[in-house]
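Missing here: one protein chain of the complex. Every other protein chain is in place.
After this line comes subunit A, so read on.
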Amino acid sequence: MKTRTKFVIGGAVIFAVIAALSVQGLQEMTVFFYTPAEVLASPDEFENKTIRIGALVQKDSVEWDAQAIELSFKITEDSKNFIPVFYAGVKPDLFREGQGVVVEGKMKGQRFVAGQLLVKHSEEYTVETDHKKSKEDYYRSIQAQ
């Protein structure tokens, strides 16, 4: 095969991938996740469809069963619309109450059954005022694991 033909084929493949990404990606990409309010507003549309919902973990709603490795919690973005989430899997390191999460799965009745749980961290960065203590705590916590 001539070098030039190889490059043409290679170029065509790359542009095909770009085109496919743009068409398929644009829809998925522009709305990476729905909000609880949107999902609750039209339950029929989302029933049994794999979707992502992004929201915050409601305070005092987390139930972690370490034996069964099952996690239940409620998510909300406005403290008015809540969706209970069930996730059978390991709790991510950064998962905590008040944390932003993106869950992927399906609405099963009133409950959202998630197959994937992603933590969405904020753009805010802070440090503990007592640096030394937090550092020691951190190293102790990773040794304990």
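Rule of thumb we're sticking to: contacts are C-beta pairs under 8 Å (C-beta built on N, C-alpha and C of every residue); 3 or more make two chains touch, one makes a residue touch a chain; residues count from 1.
As a convention for this text, contacts and distances are computed from a predicted model.
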| item | value |
| --- | --- |
| The complex's invisible chain, by UniProt name, from "Xanthine dehydrogenase family protein molybdopterin-binding subunit", "Spermidine/putrescine transport system permease protein", "Fluoride-specific ion channel FluC" or "Heme exporter protein C" | "Heme exporter protein C" |
| Chain not shown, touching residues in subunit A | 4, 7-8, 10-11, 14-15, 17-18, 21-22, 25, 28-33, 54, 92-94, 102, 116-128, 131, 134-135, 138, 142 |
